[in-house]
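All protein chains but one are shown at their positions in the complex.
Order of writing sets the chain letters: A and B. Residues in each chain are counted from 1.
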Amino acid sequence: MATTDLVLETSQPQLSRRQRLAEKRLPWIPIVVLLVLLVCTAFAHWLAPHDPTSLNIINSKLAPFESMEHPLGTDVLGRDMLSRLIYGARTTAQISVTALALGAIIGTVVGLVSGYWGGWSDAILMRITDAALGFPTILLALVVVVIMDPGPTAIILAVLLTVWARFARMIRGDVLTVKGYDFVTLARITGVKSPVILWRHIFPNVANTLMVITSLMVGQIILLEAALSFLGLGLSPGAPAWGIMVAEGQEVILDVWWLSLFPGVAITVVVLAFNFFGDWLRDYLDPKLRRAR
Amino acid sequence: MTNDVILQVRDLQTHFFTRSGVVKAVDGINFELKRGETLGIVGESGSGKSMTAWSILGMVPHPGRIVGGAINYLGENLLEKSRGEMREIRGSGICMVMQDPLTSLNPVFTVGDQLVETLRLEYDEPKRSLRQRAAQLLANVRIPAPEDRLANFPHQMSGGMRQRVVGAISIARAPNLLIADEPTTSLDATIQLQYLRLLKDIQDQTGAAIIFITHDFGIVARMCDRVAVMYAGRIVEQSDVEDMFDRPAHPYTEALLQSVPDLDTDVDTLPSIEGQPPSLDALPAGCSFAPRCPHAWDRCQEYPDEFTVAPGHTSRCWRSE
Partner (left out) sequence: MWQFIGIRVIQGIFTLLVISLLVFLATRLTGDPALVLLPAEASSKADYERVKKQLGLDKPLSTQYLIFLKGAVQGDFGLSIRDRRPTRDLLLERLPATLQLALAGMALAIVVGVPLGILSAVRRDSIFDKGGKLFAVLGMAAPQFWVAIMLILLFGAILKVLPTYGREGPENFILPSFVLAWSIMAGIMRLGRSSMLEVLDSDYVRFARIKGLKDGMVVWKHALRNALIPILTFSGISLAGLLNGAIVVEQVFAWPGLGRLMLDGVLQRNFPVVQAAVMASAFFYILTALIVDILYVYADPRIRH
């Protein structure tokens, strides 16, 4: 039979168990990237060769590898790029983790309550969730900043306001499924109190979903945080945050190109690592979530 | 006239090339089909019966390929046809109704549209006369008010109605051979019966040969002239329907028949046979049914040849030697 490269046949026979396990091999590169990020966050003060904010006009605009003292060069004010990048990792991690943790907690509680009790509370909570999902995130952040003044708290709040709704939606969907299982019905019939059912019976069954969404959300949160910093809505200018560093580099891009390049690469690599890791975790824990993004 | 062979499958081999190795979904099967005849192909899920159908249609899914044998349709080997020639044969010569007739209709186009686009492949006529033909087809499958129905979307019709529309489309180009792939698994009993009646009806109207792919011996008894039992990619027994029911020669066929005493139960679960159907990428050497066979003996280390137990009745079991 003649073959053309148009592939219309799609279905594949069931993969054998061995094959499926092979496809779930640990994603080593993302894990290494994430470990580096973790180490930078924890030991920034110890790893960084210089103070990320100390000025040194004599050594300003050093190109990467020009001096071993400053392997990645210095910026317009002579601050060491490598140190700023390492401290930037810490800034990113602090803001993202705080927003993510709060968002996950609020979203999970809303999702559990909404899915378990249903009825009016569900209808109202889901309308609010939809509204939060549909609202453009940066616009929301702008409104937050109008109320609160720029700063880390404003950024965390802005990110939080958009993140929780995604958790609430997914968790609620899972709760609706788990609610129908026999052991929940049994617990209800035997008079177990609702909070106990939620915590002991339902929550452990949505924990996988929670982990998967968390890992898939991290990348988006880092991007949002970086964008808000870039726009000047976050930390004060000069602070070591990747988004701010890109913005500072933009003004002198024709002259000192590495200022914007390196922090941007850092953001991209970290987000890529989280995305790949999240994909892997999702496939590993629950192939059903394949289309969850 | 009724004795001419329209389809002859010779040593057909369809293999899947997966990362972990070659899966022999169809591994050297032979059968023939005469005009107006109905052949039942029976087997458990994964026995290769559906892949046989896709092979005949030239639509083997990725990463499968037909690696050997011949499929002679009206004397011409389909495996030597180009993609375009194969497309000409599909629909006009050979057509298939899939497992779930309800999902075979595209939800975003009207029934009339889907009929007319099929008819246009056969008749070079203006749209108006194609629509008349479409309405006529719907009338043939006993759909009331066929002209009005043409403007309906599939979701506006009942399940039974949609089934008939699929039937109408499949006979729109008057194929010589109709393949029905487990046509009843997704249907409840009443609709199932209606559907079998519809297919019989279509056969009476068009004189098409039908291949019934099923795991239900009840349907075989009701509908078929001949029957082929497939196991792990091979036809293990083949004969006239009556002969098969009276004198099953292969232990697998025996087990299948025993597990459906009233001929109405699903064969997908086989209470009288121990074990699972083998995974096709880990077939045992020798007879693939041996691990589950109550009569297995030393000889079964070697794959049995095809033995003729009676005229037109073959079996691949050493006991039939």
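Methods note: a contact is a pair of C-beta atoms (placed from the backbone, for glycine too) under 8 Å apart; a residue touches a chain by one contact, two chains touch by 3 or more.
Given the structure is predicted, the values throughout are model-derived calculations rather than measurements.
A.B. asks: Of the residues B:G91, B:P146, B:P251 or B:P304, I need the one that contacts the missing chain.
C.D. replies: B:G91
A.B. asks: Return the single residue from A:L35, A:I124 or A:L139 that touches the missing chain.
C.D. replies: A:L139
A.B. asks: Touching the absent chain in the whole complex: find that residue among B:M59, B:A139 or B:A174.
C.D. replies: Missing-chain contact among the listed residues: B:M59.
A.B. asks: Can you name the residues of chain A that touch the chain not displayed here?
C.D. replies: Touching the chain left out of view, chain A contributes residues 5-8, 10-11, 131, 134-139, 142-143, 145-148, 150, 219, 223, 226-227, 230-233, 243, 246-247, 249-250, 253-254, 257, 260-261, 263-264, 267-268, 271-272, 275, 291.
A.B. asks: On chain B, where is the contact patch with the chain that was removed from view?
C.D. replies: On the side of chain B, residues 57, 59, 62, 87-92, 95-96, 98-100, 103-109, 117-118, 121, 153, 155-156, 166, 169-170, 172-173 touch the unshown chain.
Rule of thumb we're sticking to: only the chains that are shown with their structure count from here on.
A.B. asks: Averaging over Cα atoms per chain, report the distance between chain A and chain B in Å.
C.D. replies: Result: the chain centres lie 51 Å from each other.
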